[in-house]
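Here the structure comes first, spelled out in structure tokens, and everything after it is commentary.
Removed from the display is one protein chain of the complex; every other protein chain stays in position.
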Amino acid sequence: MSIHEECGVFGIYDPNGGCARTAYYGLYALQHRGQEAAGIATINDRELSYHKDLGLVGDVFDDETLERLNGTMAVGHVRYATTGGGRRENAQPLTLKYVKGTLAVAHNGNLVNTPELRTGFEYKGAIFQTTTDSEIIAYAIAQERLRCPSVEEAVCRAMKGLRGAFSLIVMSPRKLVAARDPWGFRPLCMGRRGDAVVFASESCALDAVDAVYEREIEPGEIAVVEDGKVRFIRENCEGATSHMCIFEYIYFARPDSVICGQSVHEARLEAGRILAREHPAEADVVIGVPDSGLDAAMGYAEASGIPYGEGFVKNRYIGRTFITPDQKSRENAVRLKLGALKSQVAGKRVVMIDDSIVRGTTSRQIISLLRDAGATEVHFRVSSPTFISPCYFGTDIPDKENLIACHHSVEEIRQMTGADSLGFLSTQALDHLAPQAACGFCKGCFTERYPVETPQA
Amino acid sequence: MSIHEECGVFGIYDPNGGCARTAYYGLYALQHRGQEAAGIATINDRELSYHKDLGLVGDVFDDETLERLNGTMAVGHVRYATTGGGRRENAQPLTLKYVKGTLAVAHNGNLVNTPELRTGFEYKGAIFQTTTDSEIIAYAIAQERLRCPSVEEAVCRAMKGLRGAFSLIVMSPRKLVAARDPWGFRPLCMGRRGDAVVFASESCALDAVDAVYEREIEPGEIAVVEDGKVRFIRENCEGATSHMCIFEYIYFARPDSVICGQSVHEARLEAGRILAREHPAEADVVIGVPDSGLDAAMGYAEASGIPYGEGFVKNRYIGRTFITPDQKSRENAVRLKLGALKSQVAGKRVVMIDDSIVRGTTSRQIISLLRDAGATEVHFRVSSPTFISPCYFGTDIPDKENLIACHHSVEEIRQMTGADSLGFLSTQALDHLAPQAACGFCKGCFTERYPVETPQA
Amino acid sequence: MSIHEECGVFGIYDPNGGCARTAYYGLYALQHRGQEAAGIATINDRELSYHKDLGLVGDVFDDETLERLNGTMAVGHVRYATTGGGRRENAQPLTLKYVKGTLAVAHNGNLVNTPELRTGFEYKGAIFQTTTDSEIIAYAIAQERLRCPSVEEAVCRAMKGLRGAFSLIVMSPRKLVAARDPWGFRPLCMGRRGDAVVFASESCALDAVDAVYEREIEPGEIAVVEDGKVRFIRENCEGATSHMCIFEYIYFARPDSVICGQSVHEARLEAGRILAREHPAEADVVIGVPDSGLDAAMGYAEASGIPYGEGFVKNRYIGRTFITPDQKSRENAVRLKLGALKSQVAGKRVVMIDDSIVRGTTSRQIISLLRDAGATEVHFRVSSPTFISPCYFGTDIPDKENLIACHHSVEEIRQMTGADSLGFLSTQALDHLAPQAACGFCKGCFTERYPVETPQA
Partner (left out) sequence: MSIHEECGVFGIYDPNGGCARTAYYGLYALQHRGQEAAGIATINDRELSYHKDLGLVGDVFDDETLERLNGTMAVGHVRYATTGGGRRENAQPLTLKYVKGTLAVAHNGNLVNTPELRTGFEYKGAIFQTTTDSEIIAYAIAQERLRCPSVEEAVCRAMKGLRGAFSLIVMSPRKLVAARDPWGFRPLCMGRRGDAVVFASESCALDAVDAVYEREIEPGEIAVVEDGKVRFIRENCEGATSHMCIFEYIYFARPDSVICGQSVHEARLEAGRILAREHPAEADVVIGVPDSGLDAAMGYAEASGIPYGEGFVKNRYIGRTFITPDQKSRENAVRLKLGALKSQVAGKRVVMIDDSIVRGTTSRQIISLLRDAGATEVHFRVSSPTFISPCYFGTDIPDKENLIACHHSVEEIRQMTGADSLGFLSTQALDHLAPQAACGFCKGCFTERYPVETPQA
């Protein structure tokens, strides 16, 4: 419940226009990747327009704004910001003027060499108005553009200096450029709709706008759309090896997305199936914690033969304005968000599946809710391994200090959550839950081994 | 997707105070019953305060407002308004001064003798500032109060003149009064939390505020809370017979609510099971249309032996600000709201369950979505009978003109939706889906037979 | 600075339509009479529409709303509310349904027999949803309408029971009715623009909408517009004698208004001239406290022969969102609102004119500002007598407790404000400052003698 992806990106070239509107729908489909800010920049007859603000896609845009933006190219962004960065200034796409005209830059990911890059630019007299990596990337492109004949080559050269995760969309008055870091941390795919070319963080955004999935942008690869034609620059692909964030499959991505050939929904079912084999339980019903635990619960039920049931009703109306109960209140937060389905759990031994544990406090409350509803046993199964290390590549999995598994054994966590038994997915299983994925994985948060050198804690 | 309940009510007496906050959480749990307006009135040291406005509970209230309201008694309301009635003035609770001081009135339901009552009061010089039945009810109470020694007796006498559905909460400076019409159309239950007494449209609101369910308010019954003690007035219960809206079980109520002893979730499972027997299908997977078709789909799967699967991902972020695609757009509305899980349906014969059909247009789009995702057959099953007549008792089931089943046979509807086969729950089955409900049912929208004489069309 | 008028009313019949827009401009011209809420109700093809809310006219209405309201008749209202009454529910016009259809009621003034009237209606079963006199008046009309053949006769009969100040506009689907209390406390005039008939609290609103002033509505008189024709009902004029609020001339009304034949601007000049004769001063310059003291200062200068000068610049941007300096701040409120023109006052003996003194605290700060700017002497002259009694007839002149002149002699007030000399206009002068006014005056706040019996303190 408390881990967040940092961003989603969307780009479209459509000679028939209406790109702002299409980007709006695309961003709606990517809203789960970022809920703090949204933005769209468009090119109409070589002129750049944009609108961005704090808030959900539906709050940031109205009909009039979309009409005004219009355009035959668009780049869109949804943003989740880690603490301190929730400023309006940090909303993307970043739009700018540089030596060759205008650019819009949208970025999902996180660089690990930001300080060096920033200092380097500052020593050339640069000023920074945001705290985003996108501004760093924009400077890198602008610097390279001075000695490059085209924006795509500038992107290509700039990429060589960037270390970390970036799924990037850059738009100039004539070109739409999509690029992905050579480690392939974050997803980025491409589709078509008639003459239109679409890029998106996840395939669910292609489906939403009626585009047909075509392929992934590969690690290190750059796609350039110009006059309706797509070219690929693979200069940075050499030596690149894919390390797709495994947690995209387990939690971040939308279940109806297909990432590197692997259905996210299927991966979650499979995680549940493996979990059933690794941590079987004697029980009467398998339930999932909504929404992200449901798929794995079905997989667990299937593999274990224990019936699947719905254990909870989630209150769909609790949004960002919800006032959390204070100390004096006798209500408790979990009870307001989840209602237990007593008829499903009363008098039963329950297997409860959730996707992960960060601090364990919410899990304790949910288990208590089940017991109040009459569950006789609660066997807690988690469809990911224990977090033992932070993420440096675009999510907010916190530092060790805030990860329960860095300080407590599984048995201690079981006691703290009040479960009758507790089982996590093994790290070995991570290699098996996405069998159709044509990529390798970054499992750093579970293994403390990262494909790129990370900053010192 | 397009049928709405008209209201939800919540009342609390708690000598420890904080009632505005508790009502806020209670209304959050009842938000599914009305999303257009919300309001809370409180009594603090005999003084009435209130706040109400258009919008969701979370938009209408902030911390400061709840702090200001506070109080040892509260009555809350969430409202859905049929067309033309979405005015701010119609938000409830209605607060007023009358001969004996102040009152707050919150009401779920719909009267059928409003015109006569209104005219009668107007002929005594009354003025009406809203178009709500609550104002009618308030006048009725005020009139009776002139010759009654107490507010509860005035409510009791006023009820005799009201024909139709009302689950009512009335608050005076010293008393909290809950009342239910003698036909028992809409739910209303009572619970306790320590010294506190709580009334709510559904038991899920009791759970949310940690109150323990105690009993239903029976048809015709009045409950009076005064100085922490509860009394029941059963004068209007004589001859009363219960006709709980059967569609509360099928669609309106929250699945974790228990109404008249019957779990709503279980009733939906049972509807699915019956449907499987009444309309079997040769298929590979059973899926439900989120959210309300999911339970019946599980029941169908269980009874049919066909595996249950998730067929769709619902976009949780589409709210009231969502801009629907216009004619020019190449996106379609259903595709933005639902993503098909291709891995679940591709190459399969699918049984698709939804709770009801009003016009059939959305169903057609969803079935088309499934076919695009690769479903080879789509067997459409509906967990309610065909609507053949409007509702006069507190929901917006429309008039015959707008009900597809009034103009088309099942076979015609099948063709219009593009399904391979189509089956509705039988009207006979309505008596069997809630076997634990200690009440009779109103099935008027399915049978055109109502327990109370209805207005001429 | 701290005395407020309670309301302004505007009504229009225009067969050419566009009445909402005209009412909007009319209310803008009357905004000085009430800044807390605004509203417009219109009749379009016998259908009533309305919009009202808290805020200034410009905040409450936008183009779309005016377009929607449109109409061939309109009644508008701006409201200032005394403490506790700033609720949105109290915004006017009050719109209602009663035995004969719909009505809109807008009211400027204050009744003194509200409690008796209210109780009387309550004893017939009435409920009150606001705390405004308008609701009382509406009940009175509705009651009389039961035994009257027309709305105007119902107004005529209802008026007989109302004691106090009311300048009233009532609109039914076919008629626009304007009425004024028999004591003539508050202004109400009528004009024409082609076929259109316009009523307004002040003539400045006629000017704003290009209407030509025709006449006052006389005390007790009723004007009825029906099918473009105007009739007058004078049944309640018998025995009526006019008591126009003298403070309308001194402070409330806009200087460019003409009330009962007397220019408000000229009355203020005249007050200044009289003041110069009653309280001469040896000085070098006469200045006024903006905005309302400026006219009297010019009059004083003219009569005394001392040059007129501008002493202050008023900050035009300080509105309702202005954050007043707190205790810790070293800024002071007057200094933020007024800038002294040092070149005008430095080294000079100054006569400073203000329109009235309520508590005296602001005056002290302004005089201190002048001394800091180098004024050698400050002779403070006030263009009204001392307040010695509250107003019961539609303004918020407070009770004796809060009137400095009820507790302090003129000499004490002089010392408290820090002036070198202090002079108030005499009460005798009140009869001479509006020589062209064809009416008598209410001078109750200055003399404690009112034309109608007032409530016991």
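As written, the chains take the letters A, B and C, and residue 1 is the first residue of each chain.
Here, contacts are C-beta pairs under 8 Å (C-beta built on N, C-alpha and C of every residue); 3 or more make two chains touch, one makes a residue touch a chain.
Treat the numbers as computed from the prediction; the structure is a model and nothing was measured.
**Student:** Check the whole complex and report which displayed chains the hidden chain contacts.
**Tutor:** Listed by label, the shown chains it touches are A, C.
**Student:** Which candidate, C:6, C:295 or C:355, sits in contact with the chain we can't see?
**Tutor:** Once the missing chain is taken into account, the touching residue is C:295.
**Student:** Pick out which of C:91, C:258, C:370 or C:391 touches the chain that's been left out of the picture.
**Tutor:** With C:91, C:258, C:370 or C:391 as choices, the missing chain is touched by C:258.
**Student:** For the chain not shown, which residue from C:192, C:335 or C:371 touches it across the whole complex?
**Tutor:** Only one of C:192, C:335 or C:371 touches the chain omitted from view, namely C:335.
**Student:** Specify the residue from the set C:63, C:227 or C:411 that touches the hidden chain.
**Tutor:** The one listed residue touching the chain not shown is C:63.
**Student:** May I ask which residue of C:344, C:389 or C:417 touches the chain that does not appear here?
**Tutor:** Selected residue, touching the omitted chain: C:344.
**Student:** Mind listing the chain A residues that contact the chain we can't see here?
**Tutor:** Interface residues of chain A facing the absent chain: 88, 94-99, 103, 118-119, 121-129, 135, 138-139, 142-143, 145-146.
**Student:** Contacts of chain C with the missing chain: which residues?
**Tutor:** Within chain C, the residues that touch the unshown chain are 18, 21-22, 24-25, 28-29, 31-32, 35, 56-59, 61-63, 66, 193, 204, 207-210, 254-256, 258, 263, 265-266, 291, 294-295, 298, 308-310, 312-313, 315-319, 321-323, 325-326, 328-332, 335-336, 339-344.
Everything below uses one rule, namely that only the chains that are shown with their structure count from here on.
**Student:** For chain B and chain C, which third chains touch each of them?
**Tutor:** Common neighbours, chain B/chain C: none found.
**Student:** Would you mind checking which chain's mean C-alpha position lies nearest the centre of all protein C-alpha atoms?
**Tutor:** B
**Student:** State, to the nearest whole Å, the distance from the C-alpha centre of chain A to the C-alpha centre of chain C.
**Tutor:** So the centroids are 60 Å from each other.
**Student:** Using Cα averages as centroids, what's the distance between chain A and chain B in whole Å?
**Tutor:** For chain A versus chain B, the centre distance works out to 36 Å.
**Student:** Residues of chain C that touch two or more other chains: which are they?
**Tutor:** Touching at least two other chains: none.
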